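Yeah, one chain of the complex is gone here, protein chain that is, but the others are all in their spots.
For reference, chains read A, B and C in written order, and residue numbers begin at 1 within each chain.
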């Protein structure tokens, strides 16, 4: 199982703050693989991930798209941060 | 007349916080000229101006040794500042 | 001593400053940065911001920044407070404070913390304008440049 979270603009444009996905059985599963899978959910999802800059964290640590996701991880997608 | 002030270590080593000197009659009178004149007051004065770094202000503005002193000016000599 | 807080309530700079000094009695220099909701004088002025964050990550992200700063400079204390939720124009958003023996470390540490916070801590601002319009704030390229200057 992977818990996937969305924040800010991304959460609003997807109309979704959280998904729980089955962890794929075979091979190493990266952030890029997950993003491709999410884009397959429809045009809304495709454009959200392709047309805007999206950052990603695994278990609350910022990571790169090449990073590998393990079963049980919390993966968060969000737009560039604007705090401070 | 020139009012000459001394601060901090310089004041203490000279045992003098203020002098009032006649303005010399002839030519342009620079800070360097004044320093040479003060060094002529004795060994204490010579060493205070030769062996330590001395800053100078004319009328409360930091100036260079080449600056010209006018009659009526206030000239202050002091060691490098250490505020803040 | 390090201390990071994420909270809805406003904070009192005086209390925080004194707590910082108590934690760093040998400090020679203290630098504090306070970020406020800046009024703009557009035709449709901003009246408030709403700050969303990623609660499970925020505290860790800020603590990790503070730890990095303390490893990079000899800091005696480094603290961050960041508000979330609705914040009106003129109000305080963030407080970053660093105490050190000398001013150079204090300035560098404080600047590092706010520069990195702005590009790595999971906060997002939404602007509420007088007309009722609501829009997310875009990240600034200048913030990315400031942050990458420390790498």
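Criterion: a contact is a pair of C-beta atoms (placed from the backbone, for glycine too) under 8 Å apart; a residue touches a chain by one contact, two chains touch by 3 or more.
Bear in mind that the values here come from a model prediction, so they are computed numbers and not experimental data.
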Based on the whole assembly, the unshown chain contacts which displayed chains?
B, C
Given C:51, C:65, C:78 or C:106, the correct residue touching the omitted chain is C:106
Footprint left on chain B by the chain that the document does not show
5, 7-9, 12, 57, 60-62, 74, 76, 78-84
Going by the touch rule given at the top, which residues of chain C touch the chain that is not shown?
12-14, 17, 21, 25-39, 90, 101, 103-104, 106-107, 110-111, 114, 142, 146
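Criterion: only the chains that are shown with their structure count from here on.
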Please tell me the distance, in whole Å, between the geometric centres of chain B and chain C computed from their C-alpha atoms.
49
Distance between the centres, which are taken as Cα means, of chain C and chain A, whole angstrom
26
Give, as an integer number of Å, the spacing between the C-alpha centres of chain B and chain A.
72
Multi-partner residues in chain B (2 or more other chains touched) are none
